[in-house]
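First the structure, in the form of structure tokens, and then the observations on it.
Every protein chain but one is kept in place in this view of the complex.
Order of writing sets the chain letters: A and B. Residues in each chain are counted from 1.
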Amino acid sequence: MSTLDFATAPQAQLSPSRMIGVVLIMSVAAVSLLGPLILPGDPLAQSLTKALAGPEVGAPLGYDHLGRSVFHRLADALRLSPVIALAAVMMACAAGLILGTLTATKGGWIDKGLVMLADALLALPGLLLILIVLAMVPGTVVGFWAGLSLVLWVEFFRLTRAATRETLASPAVQASRLLGFGPVYIFRVDIWPEIAPMMLTAAAFGTATAIMAIAALGFVHVGMRAPTPELGLMMVELLPYWREAPLALLSPVIATFALLLGLTLLAGSRET
Amino acid sequence: MSLLKAEDITVRDGPATLLEPLSLRLEPGEPLVILGETGSGKSLMAQAIMGTLPPGLEAKGQVGVGKHMLNAAAPQRFRGLWGREIGVLPQEPWLSLDPLMQARSQIAEAHRLVRGLDRPNATTRAEADLAALGLAGAANKYPHELSGGMAQRVAIAAARAGGARIVIADEPTKGLDAARRDDVARLLLSEMGQIGGLLIITHDLALARMVGGRMIVLRSGKIVEQGTTNQIFAAPQHPYTKELLAADPENWTPRQRAGSGQTVVSTSGLAVERAGQHLFSKITLDIHAGEVLGVTGPSGCGKSSLGDALLGLLKPAAGTITRGSEKHAFAFQKLYQDPVAAFPRKRTLGRTIYDTLTLSGGRPNEVDALLARLGLDPRLLARRPDAVSGGELQRVSLLRVLLRNPSFIVADEPTSRLDPITQAQVISLLTEIAAQDDVAVMLVSHDAALIRNTSDEVLDLGPHGVPDTFENATDVRVGT
Partner (left out) sequence: MVAVLIGTATFVMMRSLPGDAAWRIAAGRYGYDNVDAAAADAVRAELGLDGPALPALLQWLGDLARFDFGNSLVTGQPIVDEIAHQLGASASLALVAVLLSLLIGPPLGILAGLRPGGLLDRVLLVVSTGIKAIPQFLLALVLIVVLAVQLRWLPAAGHGEARHFILPSLTLALGLAAVNARIARDAMARIADMPFWRFAKWKGLSERQTLMRHGLRNVSVPLITYLGLQFVTLVEGVIIMESIFGWPGIGHALVHAIFSRDVPMVQGTALVLGLGFVMVNALIDVAVRRLDPRVAA
């Protein structure tokens, strides 16, 4: 063929800190997904005789105050909040992306209205919004999903809108238009590559925020209800027994920290 | 006695020599110009004398300032000279002033902290400095309230407040139009006076000619030629100097007028505003195929806006624009001042070119033919826009535009960021294409000489040619 054989780009490499982030997330995911398969067990089964007992083959992380296997409860908890968080982030990302691109291209009263709504939501503490939605929506899981989506879409919306507006005003887009490229091409080639890395960063931060919020509300007894295994709830339940069963308390603490650290590292710096 | 003496200065980056042994002397009252293009090592030279080389680069040689003799290999010793012996006029005076501090304090702090005056005396001196530069009223102003020229004068006063007799100016005219450039040259010469020293590092031939004195021409870290500035301009010896001087738009041979073809676009009584600000009105012009229309004037006069209006990117405030019989809907194209910003940032040039080719329905061998015609290496297409040189990228932009088979190209300051020799190449390609492909070109530049020597018709939007200062006079007519 011709010189256009050169038209392929090398893929960008992940930075070392992002690699560590990915590894941390993968290992937490491995524990939660593969753990129960390798070692089946019931996270809700109580046996009071084993309350606060140390690790054994059937329960590698010991037992909690009601004699439930901490390992199996942890594996369950590590599926619950990340799944809610991911679903909320996906919803928020889709809404933010669509509304952000729409307002940046169309402008007018839709733009003004949505920006005002986003600003008003920013002025309210996210946890408060989540609490109110939780109280409105039947079902804690759906409530968390709806509330978190409501809180998180603002960030995606603002980022998309700002980046799209800036890109649309750039010479690159003007040149593409003069050459006759349509809006789909311009979005795919000029706009999307600019916002995609921001979306990844915002999604990782958003997931971390969501997991933190679920755990924080669980910790102060206003989130998930017992006996559902949830990270914050597990910690507050085990807190009084930390002398007798330090491992039982430390496991959810360490798992939460590893997960959130992984997400923070994956997000990288805001500048990218 | 020389104010500044540099002997056998070399700069190395590990095994690579960036600047070969170079010696210079700076005499009172006689400016010294170091002339060179990007990559010639002229800024490294200045940094070695100042002790501000970036980490990783090592310098050797001796620098003598007054009675101090310093080793260029030990840059930390130079710190004590700054402000006291050597004043530096920064490249971008506006960004070089603290945005949160008034002009007076920025000068007074050097009088107080460097020269050691007490606070009231320092303030009085700073005000006297400003008054001497014609800026008595600007003492309380913050940098954002100063014009570029005022900021440059404040910066000069601040640079010398510590008592420096030597001024080093690194590219003092970067990005300035002709009138501002002449102001800067005059200001620097008058500040130097009879006893001061002035070292100017530049690629700007016009500035070098105005400053006079002595000159060193650098290329790839080597001295090509040195002597008095007038002598070199009158009779350059080295082939490179000859090429460099020939690339000065002042020295170009004016273009032979091509026979005009069909009208491609015409305007009548055109007026344009941008962001609510009135730019010009009553412009009537006809642009013909194969013709180069030059548009010139100082920054902010509406040169670029005229181009945007003709391209349909900006709605005219009054008047009409009529397109001639076009080949197709996308026959009006544009070349940008900053070509890096005009390409999708994260796509290789090859893919963007390929997309354009697909869109216009051309064959791949068209690209090969154009690459050869524009003197481009096909391997450049594997890179991203920010990984090729400015001159190459502007030629790739030209290639992309030509794939669309245009009838009209607006070239908006296409070479203002290029070195002189590259600029000459790009402009000559552009005018060649106008003639050979029968394309109408509107060339926008702040450089009046460049416009004069390349265009068939000239439209001057500057203060002498601004049509709207004569509201009731006849329209400005070009090419009709």
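Just so it is clear, a contact is a pair of C-beta atoms (placed from the backbone, for glycine too) under 8 Å apart; a residue touches a chain by one contact, two chains touch by 3 or more.
No experiment lies behind these values; they were computed from the predicted model shown.
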item: Among A:P43, A:G126 or A:P171, residue touching the chain not depicted; value: A:G126
item: Contact partner of the left-out chain, one of B:W82, B:F233, B:W252 or B:F330; value: B:W82
item: Full-complex contact with the absent chain, from B:N71, B:Q91 or B:S268; value: B:Q91
item: Of A:L102, A:V142, A:A162 or A:A216, the residue in touch with the unshown chain; value: A:A216
item: Touching residues on chain A - with respect to the absent chain; value: 120, 122-128, 131-133, 135-136, 138, 208, 212, 215-216, 219-220, 222, 232, 235, 239, 242, 253, 256-257, 260-261, 263-265
item: For chain B, residues in touch with the removed chain; value: 50, 52, 79, 82-84, 87-88, 90-92, 95-101, 109-110, 113-114, 142, 144-145, 155, 158-159, 161-162
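Here is the rule we use: only the chains that are shown with their structure count from here on.
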item: Residues on chain A engaged by chain B in the complex (per definition of touch); value: 1-4, 6-9, 170-172, 174-176, 178-181, 185, 189-190, 193-194
item: For the chain B and chain A complex, residues of the former touching the latter; value: 311, 313, 329-330, 332-334, 336, 338, 341-348, 350-357, 359-360, 364-365, 367-368, 371, 378-379, 381-382, 384, 400-401, 404
